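In this view, the complex is presented without one of its protein chains, the others remaining in place.
Up next, subunit A:
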Amino acid sequence: MISAAERAIKKKRSISEEKKDMISGYLYIAPFFIIFAVIGLYPALFSTFLAFQNWNGLSPMSFVGLENFKVVLADPLFWKSLYNTIVIGLLGTAPQLVIGIILAFLLNLSFLRFRNFFRVTIFMPYITSMVAVALVFSVLFSNHESSLANYILGVFGFDPVNWATSEWGTKIAIAVMVFWRWVGYNTIIYLAGIQSIPGDLYEAATIDGASKIQQLMYITMPLLKPFIILTVFFSTVGALQLFAEPTVFLGAGAFTRDEAMTVVMYLYRDAFKLQSFGTASATAIILLIIIVIFSAVNTLLTSGVGRKKRGVKG
């Protein structure tokens, strides 16, 4: 008969425990939400508001409706920067996916010696900062006939390229540096994915006489799909936000030339070189929409490709 009183005490206690936990819970997640409200949400909303205003940062704002969007969308330089961003993005990221998967597959082969050496060296470019990469590659890919890139072209009998100033030279040089810095990162993600595939699947395939290539196509690739989707998503978002590499690679003339100006550079130029905050904010909104569309389409395409392949196989 002790229980009635005790149960009451226990119940009371657990209610106050629950309350305490609730308060602690809110308290512990509060820092993130407070900081997010001030420097994340408020600026994002304010940007959306600014996109409909004419403002140079000093004089009062005036509401201009959709004018900023019209100005940006009618500006050939905006379309050029979008074109540049997409071309550099494709050149820089698409080959990474293919090479990354191959490298990860090879790094996982059971007979491989020096596995850790290969893994560490292939991943190493990722630790360099984007600025450092851009500077090193600006020297590798300079206009000089004696730059390493031009020398190698010369060895194969090609004419030197104006890497730092030409339409395709700049794009290729920037795509190469993006590729160099990120391919190891993607390889590591794919390698983790491959290692999560049970080994007996490969054993069974080997017993059935499947070649390594067949194993890659019919076991590794389909099971790697979630990881491929993840990297396609990251690559798409990252490529559309490209800023540091072209800015540093182009150096002093970065914001006055258009061969490799990206959308974020265009936005930056509007805001901080031309003090046109309204159009810069409109560009930011347009970029957000582009990022959402591109990453959704790419993610869907990646999932679709795998599905089709499985369909053919079955």
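Assume contacts are C-beta pairs under 8 Å (C-beta built on N, C-alpha and C of every residue); 3 or more make two chains touch, one makes a residue touch a chain; residues count from 1.
As a working rule, contacts and distances are computed from a predicted model.
In the listed set "Nitrite/sulfite reductase", "Sugar ABC transporter permease", "Glucose/arabinose dehydrogenase, beta-propeller fold" or "Extracellular solute-binding protein", the entry agreeing with the UniProt name of the missing subunit chain is "Sugar ABC transporter permease". Note that of A:Phe52, A:Trp163, A:Trp180 or A:Tyr202, the residue touching the chain absent from this view is A:Trp180.
The chain that is not drawn here is touched, among residues A:Val72, A:Ile88, A:Val232 or A:Val264, by A:Val264. Listed residues A:Val72, A:Ala173, A:Val232 or A:Leu287: the one in touch with the omitted chain is A:Leu287. Remark: the omitted chain is touched by one listed residue; of A:Asn54, A:Thr220 or A:Thr247 this is A:Thr247. One chain of the complex is left out; on subunit A, the residues touching it are 17-18, 20-22, 24-29, 31-33, 35-36, 38-40, 42-44, 46-47, 50, 57, 99, 102-103, 106-107, 109, 111-112, 117-133, 135-140, 142, 144-148, 151, 180, 184-185, 188-189, 191-193, 196, 212, 227, 230, 237, 240-241, 243-244, 247-248, 251-252, 264, 267-268, 271-272, 277, 280-281, 284-285, 287-288, 291-292.
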